[in-house]
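What you see is the complex with one protein chain gone and the rest in place.
Chain naming follows the written order as A, B and C, and within any one chain the residues start at number 1.
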Amino acid sequence: MSTVFEWEKPLVELEDKIKELRTFITDQGIDFSQELTELEHKAERLRKEIYEKLTPWQQVMMARHPKRPTTDDYVKLVFDDFIELHGDRTYRDDQAIIGGIGVFEGEPVTIIGPQKGRDTKENIARNFGLPHPEGYRKALRLMKQAERFHRPIIALIDVVGAYPGIEAEQRGQGLVIAECIEQMSFLKVPIICIITGEGGSGGALAIGVGDRILMFEHAWYSVISPEMCANILWKDSSRASEAASLLKLTPTYLLQFGIIDDVITEPLGGAHRDHNAMGLQLKAFLRRYLTEIRKIPIDELVAQRLNRFRQIGQFQERALPNLEKDGD
Amino acid sequence: MSTVFEWEKPLVELEDKIKELRTFITDQGIDFSQELTELEHKAERLRKEIYEKLTPWQQVMMARHPKRPTTDDYVKLVFDDFIELHGDRTYRDDQAIIGGIGVFEGEPVTIIGPQKGRDTKENIARNFGLPHPEGYRKALRLMKQAERFHRPIIALIDVVGAYPGIEAEQRGQGLVIAECIEQMSFLKVPIICIITGEGGSGGALAIGVGDRILMFEHAWYSVISPEMCANILWKDSSRASEAASLLKLTPTYLLQFGIIDDVITEPLGGAHRDHNAMGLQLKAFLRRYLTEIRKIPIDELVAQRLNRFRQIGQFQERALPNLEKDGD
Amino acid sequence: MLRVFRSKPKYVTVRSSAQQQPSKIDDDQPERAKKEVPDNLWARCEKCSTLIYNKEMEKTKHVCANCGYHFRIPALERLRFICDEDTYKPFTPLVATNPLGFPGYESKLEQTRINTRLDDAIVIGTTRIHGYATVLGIIDFSFFGGSMGSVVGEQLTRGFEYGIKHRLPVIVFSGGGGGARMQEGIFSLMQMAKTAQAVGKFKEAGLFYISILTHPTMGGIYASFSSLGDIILAEPNALIGFAGPRIVEETTRQKLPADFQTSEYALHNGMLDRIVTRGDMKDVIGKLLSYHLR
Partner (left out) sequence: MLRVFRSKPKYVTVRSSAQQQPSKIDDDQPERAKKEVPDNLWARCEKCSTLIYNKEMEKTKHVCANCGYHFRIPALERLRFICDEDTYKPFTPLVATNPLGFPGYESKLEQTRINTRLDDAIVIGTTRIHGYATVLGIIDFSFFGGSMGSVVGEQLTRGFEYGIKHRLPVIVFSGGGGGARMQEGIFSLMQMAKTAQAVGKFKEAGLFYISILTHPTMGGIYASFSSLGDIILAEPNALIGFAGPRIVEETTRQKLPADFQTSEYALHNGMLDRIVTRGDMKDVIGKLLSYHLR
């Protein structure tokens, strides 16, 4: 996978030109500062043009950028200290989900999140960030531990979906997702869920029930991946781009629908362009929302959490019962 | 394995002779009633002589008698209705432990217990009654279900031990036994544990924490099987008989030690000689103790349960601290 | 008596395949329902290929007398098998909207409502079973593959809430192919949380929930309310799982086990309490209710 997307190419070319020009200026000592300023303005305009008008499919691509920070990058960038804890105490330590205790601005929190690899070797160890049931069981175990010790939970979500494998099915992928969703809903600690990249289906929702649900600017969250949606609609995964549009999976829509609470803006051009800046941004949002929900008495917070999901859904009452009307 | 033990042979021969004589009387119409009465008296005396003075090792053999009723026999004999429930909701349905809901004298109860096979085929399916971790997880799941619905729990224990296999170790045999013991201890429902046959080590204790702990007359309960004990002491499993004596694993001793509450007498010659009588006997004991503990408020009952185990142990305070005295 | 009990049974599929496997369900495939052929005189067993006279099927509750294969049946048909006569009262009917503005969804909804004579993929109300009052919900596969959109999520949630309010048990028969109603996008996904939470509150109230999985119970239906029963039963040979078998095969490039994702496989793997035939189902439910409602 190339790290430069097709639609970024004009910009990247321009940026390369600017770089060249700078080198030229330094090497030759000739004054091209006016030309440089002009080019830089042009690049600035282009950047806004490109990144502020991404199509839903481009959003999905951005969320999958190979240089995009992964969960453990955010752990390093945002928390002062972190001790990873392993295992579901039942079957396996699933490296596709990491979890542990970190310190956020002086206070311990429990952090969980799917973890993609940065290279092939790590990707194999981490199953490309696709969790098995034991990954969710680990997450649930650590979340219950957090509850026992009154620690807030931060769920960093970046997952295409739960792994669709034979063993995963055998060991109850569906059942464990259901258990995660149910039990997370009632935990008596503040929970912040942040979709940092991909938010795919039940595999994301399994660790996505919280008091505040935030989403990165270039993240997506959907009931089904665009590829699979296209496959079902048109038997053609390559039409994922169209499906992405239909699914309304971008933060703008999801904010509008009331599914998420806020959008965490990224450095222009995406989180991968500046990990540190992204970390600072995430930290600021975490600080704000954690402070906010810590003030709410815990029983009220849980009631609000449940009420939030209770309200989601659009339907109408039908005037006349079909059965009486249509029976033969 | 023969169904007649060595020490029973004189009795069995006598019983055979009586049977023959009866046939002879019926066939020939000759009056041998006096001889018959005499022989029957002799058999009666012999029976008492043999079965009331069993050595600890003979006790172990009785508990392992191939015709001895198994858990599902008792389920049929004692309960009016039973629906078996399966699975640990995590990994497997372990057929070495059965569990479900039964009706005892009109009231629903949860029943769990290891299940031996009656023939080779069934023994293979049931792993000779040696549970894997998932068997204990199933038992725990059903016990927690019982708690949720305020049903008493009846644990029928007949198990040489938890299965010492590679996969069992892999999937946390030790950890799951610990979890069973801990969680069973705090269940807010009345629990009666009955060692019906073998009570081997942690594999038995895992489902052996209750408010009343009863034991069949020819059952054994020990920290280690006599064979393994002999193996450790003398590197010779064939000296199990000696080890059985050392371990004091019979109900008489265990009653004396305060480990069990009562001994359920068996038909003379063992439970296998009369399944129905054994069932009635078990039913009577269950009725008595269930009535007794149902009357105790549940919080008090749990407190008593914990206190019971808290008190077990024999030790002395040492007068002078070693460290100060002996340090160099 | 409600008219539903007099409506003719509709046979779900008539196929000539003799495969030993339950029919493969496409993920999130709502098209399947179209294949129903309501007025055939004969049905062919999907498992053993026996031809069965439709009149006979009514007697056997749509189970092949030869091999025990359980045909998929409409929710309204199942009501007849489960409810005590004249006791079923439906909840206020709800119909779906089109929250994403998904192209063609409204017209397809309209058409499906006409074809199936259902409001959405769930039939739900109160009833009595062997005399025990209960909430009963049944997912119908013929409506968008039995997928859970806002209506199914809301109706189930109302079911559990009704149970809490009136101290009634809840029984739900699941049978949804892909689980999610793709056309409702994120709203569909959120119904998983909503229903799971409804179950959670119901359990907190100390009440009893039986979940019964019928062919097929997949995806978001399996990964929410239907996995959370105090007791989980299944009909024989139902397809039960999270990811669809085709997806698993494509992802792993492995041959699937012969019994992959069947009820029997789920039972073996510890995920089910029992497999219960359609013929025994009402009595088993009655028994379980009797144990839990004293």
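Miscellaneous remarks
Here is the rule we go by: contacts are C-beta pairs under 8 Å (C-beta built on N, C-alpha and C of every residue); 3 or more make two chains touch, one makes a residue touch a chain.
Please read these numbers as outputs of a predicted model, since none were measured by experiment.
Contacts of the undisplayed chain with visible chains (whole complex): A, B. Taking the complete complex into account, B:C229 is the one of B:A139, B:C229 or B:A271 that touches the chain left out. Touch with the chain omitted from the figure is made, among A:K17, A:R64, A:R89 or A:R239, by A:R89.
Note that of B:V209, B:A240 or B:M278, the residue touching the chain absent from this view is B:V209. Contact with the undisplayed chain is limited, among B:L247, B:M278 or B:I293, to B:L247. By the touch criterion stated above, the residues of chain B touching the omitted chain are 162-166, 168-175, 177-179, 181-183, 185-186, 201-202, 205-206, 208-209, 221-224, 228-229, 231-233, 246-249, 254, 257, 259, 306, 309-310, 312-318, 321-324, 326-328. In the full complex, chain A makes contact with the omitted chain through residues 81, 83-94, 101, 103, 107-108, 134, 137-138, 145, 148-149, 151.
We take it that only the chains that are shown with their structure count from here on.
Distance from each chain's C-alpha mean to the overall C-alpha mean is smallest for C. Chain centres here are means of the Cα atoms, and by that rule the chain farthest away from chain C is B. By count of C-beta pairs in contact, A-C exceeds the other of the chain pairs A-C and B-C. Centre-to-centre separation of chain A and chain B, using mean CA positions: 54 Å.
We define each chain's centre as the mean of its Cα atoms; on that basis chain A and chain C are separated by 32 Å. Note: centroid distance chain B to chain C, computed from Cα atoms, is 43 Å. For chain A, the set of residues that touch two or more other chains comprises 171-172, 175. Among the residues of chain C, those touching two or more other chains are numbered 269-271.
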